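What you see is the complex with one protein chain gone and the rest in place.
Just so it is clear, A, B and C label the chains in written order, and each chain counts residues from 1 on its own.
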């Protein structure tokens, strides 16, 4: 991969920010070809339309700006939540789950516009490059990929700023100096990492948390809410049916107001380095806890345990960028199979960082109290002696082992 | 298993409470043999010595009362915490981890006193009978086991009370009526379940939580503390070296004061029923979170991921009563192997139900900032082109699949 | 479960042999109710029609005799083969895979005939009782189950013979004495176990192998054949399209003639005992090897590895009797997902106990020679430097660990 590769037209994942603007210009200068920009609204909360103007102004031949919020939540976030997904026990994968969607749409635009290359702004030591590029390759194996951060020699902040100045790219006043850390935002989460945060022994300053009120500052009164699930996905809040993005939007609002979903962790990157990240996932955290609660009364024990054992592997696939790999789809088919009866209502209490299950109910409930109600029927034949037999046969191999191998 | 089985001497796991007192008398009446009582102090916080007096008064031939707190934490709780153990994603296994210790000591006492049988007070639809009896059988395969709740016909509270009255067993005033739920307590947790709690759709009343202040009532000021780990186990708090039980005691105090570790869940029993439980695990919850944090900077990625994938199975073994099974020991050997470098300090903030990691540090830290410091050495040869190769070979099978099976 | 339970009508899984004939009479005598017999032809190779006559003669009210061979192979054997299923590394599960089908049809007949109970002839220390009864319960939870071998007191061969004589049941001459071992047969395998075989240190006599020629006696000339697969299932032999049962029949013939598929092993039963079994699975063994071969060129690596890791658990579920459990179906959905491109032709050579893959081809082949043919296209950009990057990033965590934790 060198810039000498001959390229006809490039679709750039363009945020409208300084870095991808520099990339846009750099691509124009180095590849001497048409650039199509693509800006996805996945809930990052910035003025997306500004990206359109900026791209046009800088000479992009075709400019795509699209709202993918519903697709993002429906086809990426919710399927992932069905698996109770946590990477390394804690991380809800807000960034990794968004990249495949952007990559997929970028490839589609390449096909629509006859582009033969795609480009992105991810750096060379991170995981995002993997999430973009593995998706590109899986969907269109002959695509040419340009990763400027691995190609150019603008390695320092200063050289970047010089390049911007030299090529007439507007640098916002607050970007003249280096930002103290980098941020990624979408409907599921806001992440902060890098630079000042690269010291796991140093507490993160409060100002870094941009997407949620701190538990300390959260209201003294709890918020109580009902979430309805159907076949493993949330469908309404307090009885109001909402679209997938509507659900997440509402829960983000309630969660962030109550200090829910902050996480400060050190995680393992696919490239072999450890990374310290600060994640704010207010709505996702509520949904994760609520989903486990509705599963707790509706999901068969062994399906649940199988899900628990497969989950770390499923999470790792998403984290590493293998959303469009066949083994992720294979796991998804098992996970989705398990969700047919995962319907019902969970009542949650949100209070100063806590998202607590207060109650759960379902017409599909497998809870044993229902069994007790069959007390007089032939069904309820739980017999005390049955337990003796169950224990004795479970113990048999242990006893034999002790006798015969002592 | 019927009371006609001939028994010479029985070691009874005796709490000193009403139920096991009735069992003590019932064993005397039905088995017409000597009874040895064994009461273990594992931090349940009751007057253990009272059990001694009561057992003697009721005619037990030999009376064992022992403090097993240190052994409990050192040999059971800490090994389990090394695995980041959570049953069904959330439950810290406070009850299941205590039963094997009691069973083990009971079997030792049977051997010391020449008893040929053991008895316990666990009921016939729960998991505790499995945890006791699988342990008994694994350790002494020819032991006779008496489980009165599966044998007698004292099925209702009334018949129990009648039996007590008829056989001159003192019934505490507050036990005349049925308790509204049952409680199990030890150093790791207090659990509440049964009766009024058997309705997962009904919120648990505040009074049921006996071991912790609610988040709402917890102090407005956070508590910040340091926990030092060595080879996967906590060894000191705020610089003060403490015994295993000392560590847990201190953290229980700080945790319960700050509303940490409450859990209201529905779990799956081994016998096939679902169960609603309320668990309070203040110190254990803090240790769980802190242990993950110290692992996050000291544990190799792939060892960590392997641990995560094995954990649900390990948790299930403990939950189901297989602590003394060889497959639990086999998993433990892998888990313990992984902990040799898991040493260092985690700073936590406790605040109204939140146990938050503030910072972590270790001389064994694998965090990449250390890598960066090798900037000028031959070691730091992370090359941007390396990432290209890494991505391309990871993508190769995906590209081939798309090309050849499209 | 005692014979005092009141029962209206019983569907008995009836083989027509001596044991189930005694059971038929015993049920009539003890339950004083109507008996429906059900005899399934699943390729056991006996005169099934004789069972019909015998059942009528003995007074069965309704007599079902059905050929289930196609359903057996299509819906049970082939789905299992898709997973490359081997229990404990070697056993192809010929007996366990047949029981759920018989149980399913028995339950359907119970519903058709208004029966409230089912009965089977499996003994009390084996696994077959689990396979029958877990299937019964999963499909019809209120069914009454009668397992005569766990109920009656005909514990010795002599008492059985006495009972037969006393109740006018014809005992074939060769059954007067005890058979030296017991046999189960169906389209997938013939198993022999028990009695003389219960000494794992004693070599099995040649006469015990009833379903195959020994390698020594097999022809000196190899048999070569082609097997075509579509979506993971075999569909034709040497170009001739056959039904599922037709495929297995043909391969059984070729396999047994060439001494293929004998297995002498000790396996672990669910009830906690070890069991020595002799299995002959000629056609199944050929299909197992051929299926792996067609997967070897058509299945994505990571789907294949996931299948390999899930397989032992899937095999255990079938062995233990959980075919109709939701977790088996959940695994099946993942396994079946993986098979969409597993189509093509495998050429095998059969020779004196060896079933060898000679060649395999597929229009879906992922084999890299195809990659090489892209030599001149932009697709084939495998770059030697890519390997360097791939290796270096895979090594990074290992290097850091050695440097930082040495």
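The working rule: contacts are C-beta pairs under 8 Å (C-beta built on N, C-alpha and C of every residue); 3 or more make two chains touch, one makes a residue touch a chain.
Please read all numbers here as calculations on a predicted model, not as lab measurements.
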Problem set entry | Option touching the unshown chain, where C:15, C:106, C:129 or C:212 are the choices | C:129
Problem set entry | Which of B:144, B:276 or B:349 contacts the chain that the document leaves out | B:144
Problem set entry | Absent-chain interface as seen on chain B, which is shown | 141-142, 144, 268, 271-273, 300, 302-303, 305-306, 313, 322, 325-327, 329-331, 333-334, 337-338, 377-379, 393-397, 400
Problem set entry | chain A residues touching the omitted chain (full complex) | 298, 300-302, 341, 364-366, 368, 370-371, 374, 379, 381-383, 385-390, 392-394, 396-397, 399-401, 403-405
Exercise. Considering the entire assembly, which residues of chain C contact the chain that has been omitted?
Worked result: 1, 84, 88-90, 124-125, 129-130, 133-134, 137-142, 147, 149-151, 198-203, 215-216, 222, 262, 264-268, 271-276, 292-293, 296-297, 301, 304-305, 308-309, 312-313, 316, 321, 324-326, 347, 351-354, 356-361, 365-369, 371-372, 382, 384-385, 387-388, 390-391, 394-395, 398-403
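Operating definition for what follows: only the chains that are shown with their structure count from here on.
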Seminar exercise, completed: Rotating chain B onto its identical copy chain C by a Cα superposition takes an angle, to the nearest 5 degrees, of 180
Exercise. Hey, how far is the Cα centre of chain B from the one of chain C, in Å?
Worked result: 40
Exercise. If you average the CA atoms of chain A and of chain B, how far apart do the two points sit, in angstrom?
Worked result: 32
Exercise. In chain C, what residues contact two or more other chains?
Worked result: 300, 302, 379, 393-394, 396-397, 400
